[in-house]
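With one protein chain removed, the remaining protein chains of the complex are shown where they sit.
Take a look at chain A:
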Amino acid sequence: MSLPAYNFAYLDEQTKCMIRRAILKGIAIPGYQVPFASREMPMPYGWGTGGVQVTAAILGPDDVLKVIDQGADDTTNAVSIRAFFAKTANVATTTKTAEATIIQTRHRIPEERLQAHQTIVFQVPIPEPLRFLEPRETETRVMHGLEEYGLVHVKLYEDIAQHGHIATTYAYPVKVEGRYVMDPSPIPKFDNPKLDRSPALQLFGAGREKRIYALPPFTQVTSLDFEDHPFTVQTFSRPCALCNATGVYMDEVVTDDRGGRMFVCSDTDHCETRQADGHTGPGLPQLGEHASSEQETTR
């Protein structure tokens, strides 16, 4: 039995060409979900097989790769995917947002504004923003074709009627250049404004669902809302306990079983960079009956 040998970045070149064609089509029709012949990858579906295929298709030997999960470079799956490309493509890897040419992410967009030479690759579990309103692909494709998006607004309206607020806090649907309604992947809605007119190329890969879509640089991306219920993002009233940052997305860390909480930057690179620059936060808290410190502000 001959032992298997693998191509640069794992996928064979024909497969990469096929994926690149799908990416190009996605770039040509921003927000449109392009079906592609997703391959079985050596990591499970749900672990980022779509993102990994997109990254593998665009990765070159000179690229510098950063991988984050939940905003952190050192979460286990981010470590695993980074190691996969370090091994199969022997590319340079980094945790620094500014140094990366390709950033693969699950659930976050880095706090630092992305630049024109950068590409961010999102891992997407369910690419169809209408899926939970209409389970059939045959139906949702027609709805996109006819720009029939009333159902999404009805859902958001029902939220307001029931709860007084739009009850979608992540994977918050957006409209791309006034045409396609798109799922931004399960990023918190806090990150939605970063999608809009980003100088970086934004690519989305859904492996199990076999879809790729894209936002070319400087694409207009609007979060759906109503005039009298404008789109809002989460804000945190306390600064990061480690680096004193404000206006960033936070992880709430449970410090004991008596209500102790501390809030730290979700973006670990952002936090570490600030700490290295001499910023320090209030540190360990803060026994709190006021654990909840968030409110919503309009953006």
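Of note:
The working rule: a residue touches a chain if its C-beta (ideal position, glycine included) is under 8 Å from a C-beta of that chain, and two chains touch if they have at least 3 such contacts; residues count from 1.
Here is the rule we go by: contacts and distances are computed from a predicted model.
Going by its UniProt record, the hidden chain of the complex is named "Carbon-phosphorus lyase complex subunit PhnI" among "AB hydrolase-1 domain-containing protein", "Carbon-phosphorus lyase complex subunit PhnI", "Oligopeptide transport system permease protein AppB" or "Carboxypeptidase-like regulatory domain-containing protein".
Interface note: of A:V79, A:A92, A:L133 or A:L151, the residue touching the hidden chain in the full complex is A:V79. Listed for chain A, the residues touching the missing chain in the whole complex are 1, 4, 6, 10, 12, 35-42, 44-47, 49, 69-72, 74-80, 83, 106-108, 125, 136-138, 163-165, 167, 169-171, 186-190, 208, 210, 234, 249-253, 255, 262, 264, 266, 284, 292, 294-296.
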